[in-house]
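Removed from the display is one protein chain of the complex; every other protein chain stays in position.
Coming up: chain A.
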Amino acid sequence: MPNADAEALARKLLAEDEVEAIGLGARDSLRLEAGLCLYGNDIDTTTTPVEGDLNWIINKRRRAEGGFKGADVILDQLEHGADRKRVGIKPEGKAPAREHTQILNADGEEIGEITSGGFGPTVDGPIAMGYVAIEFAEPGTKVDLMVRGKARPAEVVELPFAPHRYFRG
């Protein structure tokens, strides 16, 4: 769409009853509750689709034929699994754990890092996602999050935090 038409389209959408203007903060809460990745936070040039729990984006033909960027690593991970995985994390209590928060196991060893975290209005509490070593990726696994120098209990959970209700035509 040409830039010149963008405002007219936006105003037309906003004129609909069920449409409201929202800012980046609201969008970020919604996508986090939906378990969707923010590029640069949750996935980047150092993560693979297998680590990011995004296997669905690799189609059958590519799985069979390879020949795409990173195919050597990714096909091997599809077959044998990756060392780490992106998971949902639900902090206990009310303190949010934001990006770059360290994730520890029960022995206090670092097993991963939060890549997105904040408050989920639908859940009415803090929510987060991040990468953990594969042996801690099972939902129900208890972990600790280092927030401002204090270890706070949390649990690995299934994504999404709020069920998807996408319009699929």
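One rule holds for everything that comes next: a contact is a pair of C-beta atoms (placed from the backbone, for glycine too) under 8 Å apart; a residue touches a chain by one contact, two chains touch by 3 or more; residues count from 1.
We adopt the following convention: contacts and distances are computed from a predicted model.
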"Putative sulfur oxidation protein SoxZ", "Nucleoside ABC transporter membrane protein", "ATP-binding cassette domain-containing protein" or "Glycine cleavage system H protein" - which is the UniProt name of the missing chain: "Glycine cleavage system H protein"
Options A:His80, A:Lys94 or A:Arg168, residue touching the unrepresented chain: A:Lys94
Residues in chain A touching the chain absent from view: 25, 29, 94-96, 98, 118-119, 121, 126, 148
